[in-house]
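Structure provided below as structure tokens; questions to follow.
Selected chains only, in their assembly positions.
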Amino acid sequence: MSKPSKGTAVLAYSGGLDTSCILVWLQEQGYEVIAFMANVGQEEDFEAARKKALKLGAKKMYIADCKTEFVENFIWPAVQANARYEDRYPLGTALARPCIARNMVETARKESCTTIAHGATGKGNDQIRFELSCYALNPEIRVVAPWRNPEFVKNFPGRGELLDYAAARNIPVSASKKNPWSMDYNLMHISYEGGMLENPANKPLPDMYRTTCDPEKAPDTPVYLTIEFKRGVPVKVTNVDDGHVEDSPLALFTYLNKVAGAHGVGRIDIVENRFIGMKSRGVYETPAGTVLLAAHEDLELLTMDREVRKVKQALSVQFCTQVYNGMWYSPECEYVRHCIDKSQENVQGKVNVKLYKGNVYITGRESDYSLYNEELVSMDVTGNYEPHDAEGFIKINAVRLKEHKRLKKAFQ
Amino acid sequence: MSKPSKGTAVLAYSGGLDTSCILVWLQEQGYEVIAFMANVGQEEDFEAARKKALKLGAKKMYIADCKTEFVENFIWPAVQANARYEDRYPLGTALARPCIARNMVETARKESCTTIAHGATGKGNDQIRFELSCYALNPEIRVVAPWRNPEFVKNFPGRGELLDYAAARNIPVSASKKNPWSMDYNLMHISYEGGMLENPANKPLPDMYRTTCDPEKAPDTPVYLTIEFKRGVPVKVTNVDDGHVEDSPLALFTYLNKVAGAHGVGRIDIVENRFIGMKSRGVYETPAGTVLLAAHEDLELLTMDREVRKVKQALSVQFCTQVYNGMWYSPECEYVRHCIDKSQENVQGKVNVKLYKGNVYITGRESDYSLYNEELVSMDVTGNYEPHDAEGFIKINAVRLKEHKRLKKAFQ
């Protein structure tokens, strides 16, 4: 290597073609490379990846088990928030990025280096989420993003040139055919985008999905679960049919993924707005997340005051945009997370759900913190106020409307 | 009748026990009564109701066909708004009330009277929606609501006393057993509440539902539809399987109700917050509405700018509260409807949907007004901006985050 040494870089390594080539290319640029892989629940042969990285010249390989941290510190706040970006996308990728970035920044600190490299492109959200998290956690971090480097981009205009480079550098390439889409896999979801999915009128291929059953092939018999929440996060899942119970965060989330996936729950196909200003099309499968959002939302309506909920929902909309845009570690997201968490003090109780061929039905709910007052609502019981009070309520609410009409008539 | 004459009252008449008793009671109070019934798409023997009203002493009976008005002037704006109160309830009853009230106020005007009577209770939303609409349309209106009259309430503490009164006054009573819940039926939905549903942990009985099939008994074969929108409202529905087409508002909505109902689409079971300040539990079936909201929301993401959508969604949240609270004819709801309609100028195109056992899946969308730019989003094409521009974008976005960290470190 003729280039002068540039010190050590921690590379977000996936084991795939792109980051394997980048691992080698970084060394050619003068970096010593430490490979980093986060285990956020994806199906992956981590040991094979470790061997490959070391073989390709990585000085070290870190494999960080982030699963529990991901569930407790990132997915749980999203459940509390009923988080759906643009009312639909449950933010699977967006929630994992700051978790991964935090572990990488921590790794860089341990290794006393401040350079971090990744293989994300210049068009997506991930570069932003990743880098904003790094800069927020350590303003000294320097990021190397080859796919934004004009020279690198010029040398590798397509997959062919990467394959040529791999062949020339003895970089092993998987024999399996590349999927006509790209994928991001973690405990919360798998996302599919790009390739044939870029035309938003195209239907996804049926064999694309990895964690959810096709609803049409899901069992004809529904499954019934009871989910128990404390402070807005699930603490226990019970399978009503077979009595199976899970009550630790990672285990219950993993179990829910399995059960909900088996019943075809959690597929969506949407167009969304990237932070970068363009629209993109994504297909997602989010089995456990979909069940938990439905159940949590239901419990919130039972236990949270109407006006508190209005304030909280507006905060949640902002939370979603912040997370989607990579702002997890921003002052505003820290602030909003605090406020949302505060709203969850009484969101405690049990929700019964039925999963059937792709759908989640709420079949009942109960809570010691319920603000639902069966006596008050009953058409057969009076109490708390007299019926004729409602007349006053209506007449006072009509004052403004009558004034408005008075003015309209005057100018008809 | 010993009471002095109080003039003419227009009574919202349903043909049921309550309003039949009220029809007679009003006459005993000194009113001449004109019965009014709105046809908003409910299954009903209108002619039997007419006969009954006249037999019970009504001076006249009006049956107003409000179906087309209801779809075009009330449901369509709700579709444009993606209206779901508290993120879930598609507002079926709340949308019908101002439509019915408008027709009743019009009837009162024709009959030169200013008294309107109804059989709604003092606990619900309907009294509010109904009366606020009346007062807004004609501030001179006087409302008689026997269920808020202390004397009336004292005389009729339960159903038994009503039945006694009916027997004494020769008011015919339906032989069929009363359902253990109450129901509101219109083109947009049927709502079920009260009775056994008052305990939010109770599951609804399977035979309660009237317009939707149990998803577990729905066809094993999905149906595929294409829905075409102009200015945010549906203008054409095509059944892709059999080529059936509907392209007028009422006909396409009715057709969608039938097809979606047959596939079990549109059931929800929720707790919601009434305007009156209490929580209530409602079960709803909204077949066509559920399909249209999903399709419209999808098309909006394709054709509406990200930031316009944010503004519009916040307006929609307000629209939902306004409509739920009976404020359709308020200045703020008129204003918000105008603004939402303005946002729909480019919401034009086609959405493909698949209905299957209770679920609506979006399977594709296309529009001449699409803001989705396949070239721009493609990972294989550069253009519009250079990849390294994204670096500047990220670094500038990080300025605030770094300052925040700087301060935090200083006070650690």
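For this structure, a couple of remarks:
Going by the order they are written in, the chains are A and B; count residues from 1 in each one.
As a working rule, contacts are C-beta pairs under 8 Å (C-beta built on N, C-alpha and C of every residue); 3 or more make two chains touch, one makes a residue touch a chain.
Everything numeric here is computed off the predicted structure, so don't read it as measured data.
The full homomeric assembly consists of 4 copies of the same chain, 2 of which are present in the displayed coordinates.
The rule is short, and it goes like this: only the chains that are shown with their structure count from here on.
Overlaying chain A onto chain B using CA atoms gives a rotation of 180 degrees, to the nearest 5. The centroid of the Cα atoms in chain A and the matching centroid in chain B are 32 Å apart.
Of all the residues in chain A, the ones that touch chain B in their complex are 82, 86-88, 121-123, 127-128, 131-132, 135-139, 145, 147-150, 153, 158, 182, 194, 198-203, 215-216, 220, 222, 267-273, 276-281, 297-298, 301-302, 306, 309-310, 313-314, 317, 321, 327, 329-331, 352, 356-359, 361-366, 370-374, 376-380, 382, 386-391, 393-395, 397-398, 400-402, 404-406.
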